[in-house]
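The structure appears below as C-alpha cells.
Every protein chain except one is present and positioned as in the full complex.
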Amino acid sequence: MKSLSRWLIAAVATIGSVLVVSGTAVAAAGQSSAVLDLAVQTVSANGVNLALSAQAGSGASGQSVTFFVQTQEFSSHGWMALGTSVTNSAGEATYTYTPTWTGTELFGAALGSSDAVATPSVTKSFQVLKDPPGVPQSVIEYSRPLGTEGGIFVKSILSVLALVWILLLGSLVLVVWRMPRLTRASVDTSQSGRN
Amino acid sequence: MKETDINESALLNENGQRDAEQAWAADVRRAAIRPTIGRASVAWKLSVTVLGLVVLAGLGAWIYQFKRGLGAAGYNDQAFWAVYIVDVVTFIGVSYGGAVISAILRLTGQSWRAPLTRLAEGTALVTVLIGALFIFPHLGRPERFWEIPIYVNTSSPLFWDFMAISTYVLATVIFFYLPLVPDMAIVNKTLGRADRPARFRIYKALSLKWMGNERQRRLLHSVLTLISLIIIPLAVSVHSVLSWAFATTSRPGWMESVFPPYFVIAALYSGTALVIVVASAFRKGYRLERFITKRHFVRLGYIMAALGLVYAYLTIADLLSEGYTGITSGWIRQTIAGRYAIPFWFYVVFGEVLPIALVAVKKTRNIKGMTVASVGVVIALWVKRIVIVLPPVTQPLIGGFWGTYHFTWVSITITVAGVAAIPFGLMLLFRFLPVLSIDEMEEMGELGSVEQVSKETLAVQKQAPAYAYANGNGHVNGNGVGMPEKEVQL
Partner (left out) sequence: MRKLSKSKQQASGGLDLIPAESCAIPADGQACSIMPAVLADEPAGSVEKDLSRRRFLGMFGAVAGATAVLGTGVELLSYRAYAQGLPKTNNWTGNSGMTGSGAADMASTQAPPTHQWAMVIDLSMCNGCGSCTAACQKAHYLTPDQTWMKVFELTDTTGQTYHLPRPCMQCENPPCLHVCPVHATFRQEQGVVLVNQDRCIGCRMCMAACPYEARYFNWNSDVKYPPIPVEATPEFPVPQRLGTVGKCTFCVGNLNHGLLSECAAGCQMGAIYNGDLKTDVAVNSAGTTVKLSKFLDDNNAVTFKPEQNTHPRVWYILGHGQNLNADASTAKS
C-alpha cells in the first residue's frame, strides 16, 4: 500500500510535467558571441528520453554546441560532456539524452566542441522521477556452474548420492538386524515362514 | 605371548583331533588372534609409544599453527596451497588403493586375497581417516568447518569433495566391519569370557550371533558383494572430485581434462604400494610369513607395475599437449628443468623406473624387491603430488616472479605425524581385531589362500596334503617362524 502510494506520488511529478524553464547566458569568451538558450523540451513516449535543445540565435547556424550534465556521484560534482551537436539553420542544436538517475538533473550547454569547452555557459535543472530502463540497475547474475540448486544435474547427482547412503546404511542395518535372526542352520526349516 | 592365552580346545574338531584342514585353521587362528588377546610384546609397546609421541608432536604443531596462522607452515600468497592439500590427496589416495584392491579381488573371486583383505581394508580405514583429518590443518579456519554442510554452495568443488569424502569414509567403515563379523564370533569362541569380560562383551555384540550357517553366509556374501560394487565407483568418484578441486580452476597446469583419471590412477598406484608396504611390515612384525607369501607380493607387484605404467602414460599425456603448444608451458619448463626438476625426476626414478624395473627383473621379483619398490612408489607419489600442486600455484599469472614454498618444522612435523599415524592406527586396530580374515582364510583353505590357484594344482595337492610343518600329532611348529617358505613358480 505504502509503495503504491509512493508510486502514484512519483507518477504525479513525473516526466509528463516537464518544466521548460528558459535561461539565457552569454557564451563563454572566445566563442561566438551568440546568446545561447537551453531548453529541456520533449519527452519521448516511454518517458525517458529527453530532448535537450539549445538556441544559439537565428543567425548562428553550423555552430558546435556541447551539452553537459552535472554529475553527483562524487564530491567533485564535475560537469560531464554528454555530446556535441551542430546548430541548424534556425540556430538550434538538439541532443537526445537518456537520464540515468532519478532526481534533479542539472543540464548545461556551451558553444564549442567538447574539446574546447569544459563547463557550460547556461544551465537548467530538470527532475527525473522514474528510473530509466536500459542501464544496469541491479547486479547482473550469471548462472553459477552447478549452482542452480533446482538444476536437474545437481538434483540427479544428489539423488544418486542419497541412494548410495541408503544402500550403505541399509546394508549395515540389514546385517545388524537380520544376522542374529538367522541362527537356524537351514532355510528349509519351519522358521522360513517367518521371513 | 603365552600359549595358554589361547583356548586350545577351541581349535580342535569334534573328535578332539586335528586333521590337515583343522591344523590350517588352528594356525590361522593362532596367528590372527594372538596379537589381539595375547600380551603385548615389548616391541609392540615400544613402537606404539614412539609412534604415539610422533602423532602427539604433530598435534602440538597443529595447535601452534592454529594460533600462529598458516604462515607458520610456510604458506604465502604465491604458495597458497601446498603440503597439506598434498597430504589430503596422498592419504585419501592410498586408502583408495586398499579398499579397491580388496573390493576388486573380492568381486573377481580371487581366493589368494584372503590373507590380505583385512590388512588392506584396515589400511584403507586408517588412511582415509588420516586423510580426512588433514583437511583441518589445510584450512585457515578449521573451527568453521561445520559451515560447509550448512551454507551449501553446490557450485563449489569443495562441497562435492565434502560429500564424496564423507560418503567414502562411511563406505570404508562398513566395508571394514562387515567381513569382521564372522571373525568376531571366532575370536569370542577362543577368548574365554572370564579372561576379558569387557572385551568379550564387545566382541559378542559385534559378532551379531554369527553361527556360520548357510543363510548367514549367504546374507553376508550378498551384502559384501553389493558394497564392493558400490565402493569401486565411489572411490573413483572421490578421487575425481578431489582432482576437480584443482581442475575447475583456470590455472594452467590444473585445468586439465586428464586430471580425474590421473588422480584415480595415482591413488590406485600408491594405494597398492602401501598395501605391499603394510603387508611386508605386518608379515614381519606379526609373524605372518606363513600366510602372506612371496606369491602375494609378486601378484600385488604386478598390479602395481601395471598401474605405474598407466600413471606414467597419464603423466606424459598431461605434460605433452601443453608443453608442445607452449601456450601456458611456464609451469612445464619449471617442472622438467626448472625449480621443480629435482622432485619431478625423483618421481621418475623412484616412482616409475625403479619399481617397474624391480618387478620386471626376475631376480628382484621377491618380497624384498617388491617392498623396496613399494616404499619408493609411496614416497615418490607424495613428491609427485607436490609437483602437481606447487608449479601451478607458484606460477605468476600476470607477471612478476615465481613464488616459493618453504617447508617449516610445523608442516614437516604435521606431515610426519600423519605418516606415523598409519602404523600407529593399524597397530592399535589390530591390537583389538584379528589381523587376518580368519573366516575367509578358513573358507578358502590353505590351498586357496596361499598355494593356489589352478584347479589341477589344487586337486594334486589335496590328494597329498603333505604339510611339512604340521606333524601327525597336530603339533604346530611354534609361531610359524622358520617355516620353509613355499616357493611357487609364477
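By written order: A and B. Residues from 1 in each chain.
Here, a contact is a pair of C-beta atoms (placed from the backbone, for glycine too) under 8 Å apart; a residue touches a chain by one contact, two chains touch by 3 or more.
Source: prediction; values computed, not measured.
Kindly state which of the options B:129, B:292, B:393 or B:426 is in contact with the chain not pictured.
Hidden-chain contact among the options goes to B:393.
In the complete assembly, which of B:70, B:178 or B:206 touches the absent chain?
Among B:70, B:178 or B:206, only B:70 touches the chain that is not shown.
Of the listed residues B:285, B:308 or B:330, which contacts the missing chain in the full complex?
Answer from the full complex: B:330 touches the omitted chain.
List the subunit A residues touching the unshown chain?
Against the missing chain, subunit A presents residues 1-17, 47, 71-76, 78-83, 100-104, 127, 129-140, 142, 144-145, 147.
For the chain that got dropped from the picture, name the residues of subunit B it touches.
Answer for subunit B: residues 67-72, 75-77, 80-81, 138-142, 144-145, 147-148, 150-151, 153, 155-159, 162, 245-246, 248-251, 254, 327-328, 330, 333-334, 393, 395-402 touch the chain left out.
One rule holds for everything that comes next: only the chains that are shown with their structure count from here on.
Roughly how far is subunit A from subunit B, going centre to centre by Cα mean, in whole Å?
58
Please name which positions on subunit B make contact with subunit A in the complex.
My answer: residues 152-155, 160, 163, 167, 170-171, 174, 177-178, 181, 208-211, 213-216, 219-220, 223, 226-227, 230, 234, 248.
Give every residue of subunit A touching subunit B within the complex, in rising order.
Per the touch definition, subunit A meets subunit B at residues 144-147, 149, 154, 157, 161, 164-165, 167-169, 171-172, 174-176, 178-180, 182-187.
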